[in-house]
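Removed from the display is one protein chain of the complex; every other protein chain stays in position.
Labels run A and B following the written order; every chain starts at residue 1.
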Amino acid sequence: MKRSRLVPFCFASVLLGTFQAIAGEMVELRIETVLATDSSKEFDDRLRDIRPQLNEFRFSSYRLVQEERRRVNWGKQADFSLPGGRFLQVVPTEYTTDARIALKVMLMEGTTPTPLVDTRLSIRNHGMVFVAGRRHQGGTLIIRIGAVTDE
Amino acid sequence: MNTCPRSERVVALFHDDELDSPLRREVASHVAGCVVCTRTLAAFERVQELVAQAVSEQLEESDFSNFWEGVASRIDQQAPPSWRLWLQLWRERLRPAWMPGTPVWVATTAALLVTTVLVFHPPAKDSPLPLPDPAPTVLAANDQAQIESLSSTATVFLWNEQEGNATVIWVGDDYEGDRP
Partner (left out) sequence: MESSDWELVRRCKEGDRQAFRELVERYQRKTVAIALGMLHDREDALEVSQEAFAKVFTNIQQFKEEASFYTWLYRIVVNLAIDRQRQKSRQPLLDDDQGNGESGGVDATPAAMNSDPYEQVKDKELGDRIRMAIAELTPAHKAVILLREVEGLSYEEISEILQCSRGTVMSRLHYARKRLQSLLRHDL
């Protein structure tokens, strides 16, 4: 390759490499809060992607009550307000060697001093975990925690 | 007594700057309009001020002029034992030039020890293989998620849904026992 062509090629490669590194530095956290009840047969169409998983909870009705996506840097905390004065703190800590996103998750509720749930877990990229069981407005909350990062 | 569902927990995090910006803004505007939370925040601030003041008063009266000397003398007291100094002296000054250095002695002694052990205690033919390093503790795992640690003030159940391939952390309310 001629030198005049080699220089822009190297520059473009470095630029591309830098872009990929930056893209991988962010994690998108996806929190969806579903209200599940047995009072009707309604199924919110916005939840169709996770219908198989929700069906395992054996409720008759599922409605998406809140949805939030946030892009954060590794190690940075993101807080999500949830129905009923609850909130969720999520910190993506690392991208593990087996291609999983490690998260620290805390669910807080009411005025109790200790978090209701304090957990360390890892999910695969584009994967999810559910935190469920708290009562809200005659139903049960199912919180889907998902995370995505550029590989 | 007046209470506010946001008080205490969130206000403490707000006071300690432990909320990210969207929730921080939300809580700031809530506190500005809530008497209970304003009072809670003021109490946190006062406690912080008093504790910091009490410690800094005592700190101001502390004498640091000989602090380093105190540290240095403690380090010297923790200096290596005399046998190590003698060994060093032997190695650097007294050892005759024809004598081998430490690595040679160590290697020779290790070889002799291994040979002795092999001669007197030959390995059994069915000796087990060394155990692999234990895997990190995982409370629940499937293709989707692995729960590595979990603590909760409520009753918690963990399970994996095989069909939907989902991991669930079920946080029970005290008054219900029907699910999961």
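We take it that a contact is a pair of C-beta atoms (placed from the backbone, for glycine too) under 8 Å apart; a residue touches a chain by one contact, two chains touch by 3 or more.
In this text, all values refer to a predicted model and were calculated from it rather than measured experimentally.
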| item | value |
| --- | --- |
| Neighbouring displayed chains - absent chain, whole complex | A, B |
| Candidate in contact with the missing chain, chosen from B:A12, B:V36 or B:A154 | B:A12 |
| Positions on chain A where the hidden chain makes contact | 104, 106, 113-115, 118 |
| Residues from chain B at the interface with the omitted partner, ascending | 8, 12-13, 16-18, 43-44, 46-48, 50-64, 67-68, 70-72, 74-75, 77-78, 149, 151 |
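In this text, only the chains that are shown with their structure count from here on.
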| item | value |
| --- | --- |
| Chain B partner contacts - residues on chain A that touch it in the complex | 50, 52-58, 70, 72, 76-81, 85, 87, 100, 107-108, 110-124, 127-135, 140 |
| Residues of chain B defined as touching chain A within the complex | 3, 5-10, 18-20, 22-24, 26, 143-154, 156, 161, 163-173, 175-176, 179 |
